[in-house]
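Take this structure, written in structure tokens, and hold onto it; I'll ask about it next.
As you look at this complex, bear in mind that one protein chain is not there, while each of the others sits in place.
Just so it is clear, A and B label the chains in written order, and each chain counts residues from 1 on its own.
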Amino acid sequence: MGAGKHAGKILILAEDACAYPGADATGQGHMSYSADTYILRVKASVLFPEQFYLDCFSKGIAGIIIMSCGAETPYPGAYEALARRIDRVYVLMKERGLDIRRLRLTAICTVCTRAFLKEVQQMQDLVCQLGAPGSEAAAAPAGAAKALQEQ
Amino acid sequence: MAQKKKPALAPEPTPGGKVGVYVCHCGGNISDAVDVEQVCAQARRVPGVVVARDQMFMCSDPGQEMIIEDLKSGLVDRVVVASCSPSLHESTFRNALLRAGANPYVYEHANLREQVSWVHHGPEATAKATRLVAAAAAKAARLKPLEPIRVEVQPRALVIGGGVAGMKAALELAARGQAVVLVEKSPFLGGQVAQLQELAPEGETAAAVISELAGAVLGHPAVTVYTCAQVEGFEGYIGNFKLKVVRKPPLGATYADRLEKLSKSGQGLGEYVPFVGVMPATIPESPEDFDLEAGVVVLATGMRPYQPRPGEYAYKNFPEVVTLPEFIRLQAEAEGEGDTLMLHGRPIRGAALIHCVGSRQIPGIHAENEGGYLNEYCSRTCCAATLYAANLIRDRYPQTKIFDFYRDIRTYGRGQEELYTQAAASQVVFFRFEAGEEPQVLKNPDPQGPPLLVQVKDVLTFGEELEVPVDLVVLAVGQEPNNIAGLVQQMKIPIGADRFLQEVHPKLRPVEMSVAGILLAGTCQAPFDVGETCAAAGAAAVKAAAILARGFVELDPFVAEVDLSKCTGTGACVEACLADGALSLVDLEVAGQKVRRARVNPVMCLGCGACVAVCPENAINVQGWTLKQFESMVDLIVSDEYLEGA
Partner (left out) sequence: MGSRQNRRFDALVLGGGIAGLEAALNLAEQNFAVAVVEKDASIGGKMIRLSKVFPTLDCSSCITTPKMAAAAHHPNIALFTYCEMQTLERRGEDLVAGILQKSRYVDVEKCIGCRQCEYQCPVLVPDAEQGGFAARKAIYIPFSNAIPQKALIDTDNCILCGRCAKVCPTQAVNYFEQPEEFHLTAAAAVIATGFEAIPLEDKVQYGQGRIPNVITALQMERLLAPHGPYNRVLRPYDGMEPDSIAFIQCAGSRDQSLGVPYCSRVCCMYAIKEAMLLSGALPLADIAIYYMDIRAFGKGYEQFYQTAQAMGVNFVKGKAAYLDPGENGAVRVRYESQEATGGVQVAEHDLVVLSLGLVPAWDPQGRCLLSTGGDKFIKTVKPKTAPTLTDLEGVFVAGAAAGPKDIVDSIAEAGAAAMEASRYLSKQ
């Protein structure tokens, strides 16, 4: 799997109980993926406010994959709260003319190596296609582009 | 949704800590793909980093010594190790910090093996490694020393329920030297087992089992037993539960027949009486209550047999239709020898046993029970108990024929399949029915014949409609949880769709409730037989024993913390909190002014950070995982400033 052209960095929020070990398993299998991916180890992604995602995009992160534990989270209720938040982030992204596919909520388990690779590859393909965050805003209504600039 | 604009995003130039970066070659595993020296060189340009060194094996003694020396000399006060996955060596390096006399939490790990050298190659591997190290350094610079949260534990366990599970759990704890208070609602110890006689599959007697357990419980100086007692007040948290126990005379005639049996038996207090149990103390004359502190609570509130609706399999329509527990009692009291079972002077030449009554109910096929629910679960114990009864009758009364109507025979356990084989060998006649095609129990139209007729479409004869005249129908009723709505509400503990108490996770934390310090034992969790109940009680007791024996609980310091300089008391965090009681608004005096502010109860906090996301001031954070730390990590990941040639 080649890295493709350098279209921008992908940030992965990998929850400690499942996706982080899943990424480790991918590494142990020497299954290569784009080097433009950066994994943040988190306890629960429900910690991050809407603004965090928007800030990441304005800092130049081209895509974010939240790799949660899904319903198997050790924090009862956290996944539902996270899913509701991500819906709100999507609204805010649209307002700013950001393609909402740049943010993806998934569940990855400790041995989900193939799912991990697939998610990374899909995001990589997407950011290659979309370019830097905000570049799609040029095609979007002017107001949205302006909103992004103000970030 | 309107979003407040955040204060400046600019990274702070000097975050405080003196960070040491230690990069491992992993004997080539990392250094073959990553230019380790270059990573070090670039890391030195990251704000806050005072030293960056490399080593062939960081986890080796020389590697660890290198870190310890830098800490001891005061050169560094924050540590980043960049090596393999933290799952392998994070604890190794935290321990190294401890050995250097430092706080183990001023440590951050960068994963250069699983996340870089094993998955990327060429110059981009080195660049990514550098960015990960820089991000880790940015977080490390913002780490604060943390102390584990220590909660003292009241040296006492409260066990609720005086059946087999409660008694077994109490005994185990007492044997480990812990003080136990056992609270039982009825005047008796022994629970449902006292309503039985011989226990499948081995045939131990209920008398022996209860006498053993109750005798030991009552004889143990560390166990205090309160009968006719209930928990009516509950507050606190693990280690420090405060409970109110009320003893009062039972309502009306609830236990009249058992009390009568007891007085007729001529047995005294503390002695086992069949179908009664063991009564350890007299019934209180008037209500009395007292307060109790306990470090842990074990719930052992047990089950009750399913009570068929009138008309279900003609129950209550005909006196000859009885439940299995009713039959066990009738049979125990049956008189006469002979080779035919006699009940109330009536010979039983043929008896039908029907499985799965009140169990394995299927939505759309079976009618809902009175409360509007279905018992979809299998009650686990009735197959073996029914076959045991069948064999017992065939053995003692060879002239009494047994007809067994089942859906699946579930003799799964040790010694149980033998019951099934034995039943077949002793000419128990089996009929198999499908869900929704339950046998019908009717009045036998033939006045000369036995009183009842059982009609069934039998799978074993490929769907033949058969009619079996019998003198008795025994319904193998399932188990239902006892009604403990009061406790459930006070303790805020979850019950499942099956109405049994719901553990946190069936494999990871099978005897724990979501409220820390509350454990569950026995059939309040799910149907079990006596042996399984005692195993479950032991499993609950061992968790309780660990908490009590240590005398304190140490919890991860990764919990929410309020920054009072920023908190404006909006209460958004309280609303978002996922753990009941972890966050609240309290009145405080700040600079002479009365204000409302968020306060964390660290014992209840799960550290998930649901609160962090909603605070408009970022006044609440999870220690060790703050939003600022994450933001600075992202800043360093996107920055090019420390890269050579930048």
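Operating definition for what follows: contacts are C-beta pairs under 8 Å (C-beta built on N, C-alpha and C of every residue); 3 or more make two chains touch, one makes a residue touch a chain.
Small disclaimer: the values here were computed from a predicted structure and weren't measured.
Under the touch definition stated at the start, the shown chains contacted by the missing one in the entire complex are A, B.
For the options B:423, B:530 or B:555, the residue in contact with the chain missing from this view is B:530.
Only one residue from B:51, B:88 or B:643 touches the chain missing from this view: B:88. Contact with the chain not shown here comes from a single listed residue; of B:413, B:571 or B:616, that residue is B:413.
Across the interface with the omitted chain, chain B contributes residues 26-29, 56-57, 59, 87-88, 91, 164, 168, 172, 175-177, 199, 202, 204, 209, 212-213, 359-360, 362, 376-378, 380, 408-418, 421, 432, 459-460, 462-463, 498, 500, 505-508, 510-511, 525-526, 530-532, 534-543, 545-546, 549-550.
Interface with the hidden chain, as seen from chain A, comprises residues 17-18, 21, 25, 28-29, 72, 109-115.
Note that only the chains that are shown with their structure count from here on.
Centre-to-centre, using mean CA coordinates, chain A is 34 Å away from chain B. Taken in their complex, chain B has these residues touching chain A: 1, 3, 6, 9, 85-87, 111, 113-116, 118-121, 124-125, 127-128, 131-132, 135, 514, 558, 576, 578, 606-610, 612-615, 622, 625, 627, 630-631, 633-635, 637-638.
Listing the residues of chain A that touch chain B in their complex gives 3, 9, 11, 21, 23-24, 26-28, 30-33, 35-36, 38-44, 46-52, 54-56, 58-61, 74-78, 81, 85, 88, 91-92.
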